[in-house]
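Every protein chain of the complex appears in place save one, which is left out.
Our next item is chain A:
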Amino acid sequence: MPGKLKAKIVAGRHLPIMDRASDLTDAFVEVKFGNTTFKTDVYPKSLNPQWNSEWFKFEVDDEDLQDEPLQITVLDHDTYSANDAIGKVYIDIDPLLCSEAATVISGWLPIYDTIHGIRGEINVLVKVDLFNDLNRFRQSSCGVKFFCTTSIPRCYRAVMVHGFVEELVVNEDPEYQWIDRIRTPRASNEARQRLIFLMSGELQRKIGLKVLEMGGNAVVGYLQCFDLEGESGLVVRAIGTACTLEKISSTLPATATHPSNSSPSKDMKEPGFGEEAPGVPLSSGPPTPLRAQTFSSFSPSKSYSRQSSSSDTELSLTPKTGMGSGGSAGKEAGPLKALLRQQTQSALEQRRVSSSSEAFVRTGEYPFFPLTAFPPGFLLHVGGVVSARSVKLLDRIHNPALGNTRSYKLLDWNSFTADEPETRDAWWEEIRQEIKSHAKALGCQAVVGYSESTSICEEVCILSASGTAAILSSRFMQDGPLDTEHRLSRQPLCVFSTGSERVEGDMGSSASLGFEEVVSPGCGFCHIPYDELNIPFPAQLTYCYCCRRYKVPDVLFTTIDLPTEANVTGKGCLIQARLCRTKKKAQGEGNATVISNLLPFLEYELHTQLMNKLKLRGMNALFGLRIQISIGETMLLGLASATGVYLTALPSPGGIQIAGKTPSDITYEQHISNMQKKINDTIAKNKELYEINPPEVVEEIIGSPIPEPRQRSRLFRSQSESSDEVSELDLSHGKKDAFVLEIDDTDAVEDIHALLTDFPTPAGFYSCNTEIMPGIQNWTSAIQMFTSVRVFRLNASLTSQGLNKIFSDLCENLLKSLYFKLRSMVPCCLCHLNFTVAIPEDELIQVAVTAVAMSFDKEQLLENGKQSGEKTLIKAITENDEQLQFNLELNAETPSPNPLSSPKGLSEVGSHLSARALSVDYSSFADRCSSWIEQLKLKAHTIRRGSVKTTSSMEKASPLPEGRSRSLRSNRSYSGSSVAVVKMTPLSFIPGAKIIKYLGIINMFFIRETTSLREEGGVSGFLHTFIAEVFAMVRAHVAALGGNAVVSYSMKECVFMENPNKNQAQCLINVSGDAVIFVRESELESTSVQTQSATTHTSNGAEGT
């Protein structure tokens, strides 16, 4: 009996009128957990009942605690007939099971009904008393922390990264059971909601067990997906990275994983929180370049995509199609657009062989990481994108073992799914094997930014997996703590600062992998991991434009976030390739064959489009690449989104050259030259727009460590000799920057048109699908998360060409609408733009976007200016403020002449400051401040600010420093409105704020149905309300946990079905995220405003000089 769950029903409000006669309601509440139910008294004739019930106690196994939700049902008492249900609240009590997360759930939660939506709110209190269970064979995994965030959560540090965990559970979908014919839609929806709650609870518990087995205590980048396979069932699956996390505490000096190290330590009640405990000799540790850190934990929530697996019939496999410069084995020659059909086919063959031969490799061996952002030094090299897809045919579940009893087993899948998950596991196994072998072909041992997804149409299902082949520093995985010592300052130009030298030393340990390098942080990850003589695909290699010592590809595609230490020129932008292909209607196997035949072409074209658009913007790398392929009955949709950037280390992309294949007449030539001119103009314009002006690099620098030109050419030669394809390719790419587009038919002309018609982002807007936009740092605290959904009806039979245009316009128009909607936030950046496409039925295209708009401060200070400004500031304080004088002078007044070392100096200053702050109880500190004369007080604030700025100026560049003194309690009291404000963001951080506690994972699934669609405002009105309701419920549950924000939020599923003729519609939404408590890094106080203006002033001055 390891746990006692206690619940108390306090009150209700805004209840609907259930009794027409009296216009009132006689409400009571049923509280159910597992098979136990309690009831409150009836509170008669009120829309705002005050039950104030006793504590209902459930004594349960912790296994059940993890699996089951607490179910609260509000009913209207009726003396003569059956009681009417008003609505339900499901409470996931998982966050209460972990000692470091929430301790109580308390607050107003919306009462939800699947037919009527939100119907009032109920105030509840829920607590859990957990007894320790040391049984080794236990089935529960209480205490394992889950994070949706795809990077190491702030306020934790990774002691060890154990590796990939995955699990799936399968059940019948209640919607497709025979009983569904006789029960009400409400009953059926509720059965489904509850089932999915149970399944995700179980899934999480099972994953937790795996993590415990591996010796970890947390799952990072937890990605759970539902596959609604219709009649063949319902699959819930999840992947994640098992880690051992450690809360940052003072016992570990220099563990500055936390961006907050400099912030007032009282945020957390732990004594001595903060990394530099006083007394730790500061000189002994390496500098703690906090700025880098803050940045490093920005992680994009990787793409959450639908996943599904199929049952038995394996039909045809479409071989993975590698994309990107690191294209997968043999297929699709990445950057050079050199795909030859023969090649594809041979690749197909090859893959079949390999997958069958490797099919028996044990699971658990996958070096996959759903993470997309890493501590600096973790990621050594990036090979390129690897991806795999396979087409499966779903079959009805005919499970003989179940026979007639299965309808009774609805909630008892443990007994009957023994077979099912294995089948599906096998499917994913296959795909993962393939991914693994692609990575190997790229000379990489790991795959990062890994994700899996599915698209289902009727009985055909595409399973996809993709990631980025990479080489990781082995010491991080095995040797222990991810020492933050190796975190590097982010500098505009990488040179060998202290930090990088340390990394260099660390690299020694990676020698075992066959890489012995001196890596500078800004370019190291670009260096090719594969053997250039045995290159897996044709690529043009050059020497790194940063260090000039190692080879880099000409283009780099990845699925991860831009590493914080990367050197980037200019800004980035969202790049999308969109494609729509018609296909014949077909059934079963035929259909699957058609689809698998179409897939390679689809991928190839997407890739070409991406490449063209990248070149058109004068960029050379893609991050956060996510390719989604959706199948419908008569078409296939492909949408590839990524953030393009110009990596300084990579060669400048050449222009696009148009070549007419059949130079027939003069007008044609003219047409081509016109087009060429347009393209050139666009490129020039884009370069200006994105501020891409790479320093002109002299090709060979005498005395540089670059091999002699002769040697180089020899290398190239040998390279070409090694592969026929390459020499063939050299024809088209012999000229240094020629990227030739051949126009040989109208298709190509159309393509180029499409290329040029991409709507430019309006002034003041930037967009990206990664966490943050390279080149923008000074975010303000204004954020606006939003979801937008559009469904488009195609009425005529269209050609692929026409469809393409429509699809592309649809996406463009959606973006335009977003820009317009958010125009008040300018200058701003739409971050983490996550597009999801679906074909809900024939002739319908659905596009859903979730993203966050973040304002930034227009006056971007140059980083150098900022630093020197801060330095000046700190110096000024030191000179003036005797009270607060500590070793500052030494650091601050001896700015090294080398500007590059200044980050180091600064961070030491920061450390001093935070150490100092630590030793002072904050409140007394403040008190003292207030007793000092105004001037001194001001100084004190300045110091706090200064230290914070030093450490986190990258993260928050809010122009308005808010005071730092806001206590947690005051933060939670939310002045101004009676409803707590809860921020939501798909990012892993909140600009201008510090996350001080993770309260647990939010994973909610809702169904909404209506039989009065017109009355609810049509499909748009219906969905609008539903999405707003989902947001409201997420916010309410977060607030009840004591949180004030959701980070890494994502809407993983939005399935919308309508039947306007019957006036009906149904929608399913699944959302997830991490509930957190954040505190503003700055609380506006008049004094600090002054200080701030002073700061700005000084920095401007510094800049000017």
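One rule holds in what follows: a contact is a pair of C-beta atoms (placed from the backbone, for glycine too) under 8 Å apart; a residue touches a chain by one contact, two chains touch by 3 or more; residues count from 1.
As a convention for this text, contacts and distances are computed from a predicted model.
Undergrad: If you look up the hidden chain in UniProt, what protein name do you find among "AP complex subunit sigma", "GPI-anchor transamidase", "Ubiquinone biosynthesis O-methyltransferase, mitochondrial" or "Acidic fibroblast growth factor intracellular-binding protein B-like"?
TA: Options "AP complex subunit sigma", "GPI-anchor transamidase", "Ubiquinone biosynthesis O-methyltransferase, mitochondrial" or "Acidic fibroblast growth factor intracellular-binding protein B-like" narrow down to "Acidic fibroblast growth factor intracellular-binding protein B-like" for the missing chain.
Undergrad: Determine which one of A:T542, A:S788, A:Q801 or A:N1063 touches the chain that has been left out.
TA: A:S788
Undergrad: Of the listed residues A:V161, A:A1032 or A:V1047, which contacts the missing chain in the full complex?
TA: A:A1032
Undergrad: Check the options A:E121, A:D561, A:E771 or A:E1009 and report the residue that touches the missing chain.
TA: A:E121
Undergrad: Can you work out which residue in A:K45, A:K585, A:K677 or A:K821 touches the chain that's missing from view?
TA: Missing-chain contact among the listed residues: A:K821.
Undergrad: Using the touch definition up top, pick the residue from A:A465, A:L1023 or A:V1079 that touches the left-out chain.
TA: Answering carefully, the residue with contact to the hidden chain is A:L1023.
Undergrad: On chain A, where is the contact patch with the chain that was removed from view?
TA: So the residues of chain A touching the unseen chain are 13-14, 108, 110, 118, 121, 762-763, 784-796, 806, 813, 816-823, 844, 846, 976-979, 981-984, 1017, 1019-1021, 1023-1025, 1027-1029, 1031-1033, 1035-1036, 1056.
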